[in-house]
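Encoded as structure tokens, here's the structure I'll be asking about.
What you see is the complex with one protein chain gone and the rest in place.
Now for chain A:
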């Protein structure tokens, strides 16, 4: 369980950090630091056992139904990566505290950082490959957030997007690959899967799985040809680069190569693809690093080169290759993180990261210079530093590797790579810290134009460095908190180099055993191995590297003239073309015209319907038809006539409302006739409200629709409408004339015993399907609130101007509030309310219910608005409509939740039938309370919508009258 807690800690920390974000940088950094430190402590507690060979496992049910477990395990390999994640993480937390400017939101930064940390820990410690993949994707997402942290910078957004696209696509590839792998292994649990080498390599799925998995690893670890996103990601704040792009995220791909090494490595395909990719990446990265002027860009490209080296080592497929790979993975993290932090310090102090604009900072910043010298020397592979050890072991391995049948190929390539890495490491130190002093001039703010089109834009234009470091003061060593992390990392690089066997031996041995899945070969980590070929290659690299730097100026001119293509540019161009293409396609399908879109929609639906009809059997229904009476036919004729009239006269907008009323009445009669009294009640009361609403809106809208221009369109629409009508009608006909089996029996028999009511429809609504009804009142309430929002703001701006110029569309009655109407509606109000109460109380057993009751109340009150005027009624309506909606939903929800208290599912109802003296037996049920909530919400929603519309009309009318009286109109 410690293990699960360990993985959860960063996520908890992320939430905690976000919560304390108001406390400023210190609060955030301390919170993040504590979370990381505790996690590191937990890991440290596990470490001794794991290094001794123990494997710690933990598992919690995730989706037990699918057999998915959230399972974690720590072996020495996982421990190594987790140690880097948390160790470097802690240092980065400290460093970032001093790096971030006051204007940078610290909560967001640290929360994202911890989110990333948790995701990485998950990758390192997951035991289920699918779980690993989830965390893998999470690292892509969180790194997107981190790279784009300065979201106002276009290059940050671009870099973040590119990183997400490339690594996200790789993640998809990895998903497919891991699924294939798990399929051929028969398990997704890593500890078991890693034992199934024969099954995996013998499967025909091996090669596709390998290629897909490598696709994921190579994109994540910036291998050629996917390497271009890494330099672009340098738009991230420097702590992010130090963390993600040196120690952790880019190592995820390498880690997965190592993790799956036992089951994937050792084949010809693996060797050829992985080794070659590694070698090419190593050269491409090194050469481009040599000609990169942005310090962070230089480091990013050197990271690409070093990642290529690591890939190559694991690609060899030899046990010793794995040992060196693990060792160099740790070493690289130490010196590269130190260098990134160092680059951030230089930027911070001198106000620029451009190598061309820097020089001679050594005497001004002795501590930073020392760190840079040590870390660069480690990168270059200078004894006695850790980088020397692993690089020499690498050269030794490469010295006896044949590629494509050539014994010389690999040794020569790696020696060239090593030479170049010496050159770029030297360039970093020499150009920044030695030579003529150049940083000072920049520090006083003259460096603005010094940046050229380097891939990663310097932050000086906006970055925190410029804000605080770029004053008139000369550059100097940074504050303790900012300098100490890189000093510590540099010191580690040194002591690991001096005492490799003591400090790193056990871990490297245990971790490589975990990679190999067996005993590692015998080796000793030591500075001196005698006169070996590797020593010779090292010497060549060191001398050659110095030589390359000496001729760097000339070489650079040649390089610039060559005009090496920029894959990042191609990528952007490709992406741009894809966006353009899809926009074109979208516009071709949907050009924003509602008429066209709806016609396409209806047309498609009709087509699909008729295609389905064409492909089915066409036998007549066997159910005996029901006879028809004269009255029914009459009603039908009335319905068809009214509908037709509504269509024909739709341009005179009041008329169709009249016909709609006729249609609605016939529908209600039909419902009564066809044994659905509840539907009839609802239909009538809803339509009263709907037509009132339409009338009120029409008051402000044009009274007529202008004639249409084209006859063709009318014909087209008529054809569509006819086809649609025939389709719907025949479908209904086909169903009605057939026998069918329905769920009716269940509800019929269970309504009374379980729902306590005899009106089965009502019981279904408030009990069996109460959740639907709850959703329905929420929808109704939301619609009413939206209507409120739309109308409340309508008297501003353009809309307000138009409203102020409103003229009545037809002559108004001279008698505004007819006396008879007033008298009748006021008299009706109490009767209506009693009716509503009656409907409400009987609803559970007879036609009625909360919904209808709510509508009746609403209609009765609305009548008052209509008859006696808005102001008169509004003064007398006490409860606020918004509050009614809120209370209604709340009452309904609480009733539903009440069932949970008694251990029953949401919205289970309870009922009693107490016998009262004189009254007799009455039915009481919690469903009634729920129904009361429905009533409240309905009253509130309907009143809010209609009163709001009425009030808008009233405003317009008042302005119009004012204008008539000769005053100047206009929105108040």
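Just so it is clear, contacts are C-beta pairs under 8 Å (C-beta built on N, C-alpha and C of every residue); 3 or more make two chains touch, one makes a residue touch a chain; residues count from 1.
Following the convention adopted for this analysis, contacts and distances are computed from a predicted model.
K.L.:
Suppose you had to identify the omitted chain by its UniProt name; would it be "ATP synthase gamma chain", "Na(+) H(+) antiporter subunit C", "Cytochrome c-type biogenesis protein CcmE" or "Sugar ABC transporter ATP-binding protein"?
P.N.:
The correct option from "ATP synthase gamma chain", "Na(+) H(+) antiporter subunit C", "Cytochrome c-type biogenesis protein CcmE" or "Sugar ABC transporter ATP-binding protein" is "Na(+) H(+) antiporter subunit C", the UniProt name of the unshown chain.
K.L.:
Specify the residue from the set A:761, A:821 or A:841 that touches the hidden chain.
P.N.:
Residue touching the absent chain, from the options given: A:761.
K.L.:
Thinking of the whole complex, not just what is shown, which of A:598, A:897 or A:910 touches the missing chain?
P.N.:
That would be A:598, which touches the missing chain.
K.L.:
Touching the left-out chain: which of A:575, A:720 or A:828?
P.N.:
Of all options in A:575, A:720 or A:828, contact with the hidden chain holds for A:720.
K.L.:
Which of these, A:477, A:566, A:776 or A:874, touches the one chain of the complex that we don't see?
P.N.:
A:776
K.L.:
In the complete complex, the non-displayed chain touches which residues of chain A?
P.N.:
Residue positions of chain A that touch the missing chain: 592-595, 598-599, 602, 625-628, 632-633, 636, 639-640, 643-644, 646-647, 650, 653, 656, 660, 663-664, 667, 670-671, 673-679, 682-683, 686, 689-690, 693-694, 697-698, 700-702, 705-706, 708, 717-718, 720-722, 724-733, 735-737, 740, 742-744, 747-748, 751-752, 758-761, 764-765, 769, 772-773, 776, 779-780, 783-784, 786-787, 790-791, 794, 797-799, 802-803, 805-807, 809, 845-847, 851, 941, 945, 949.
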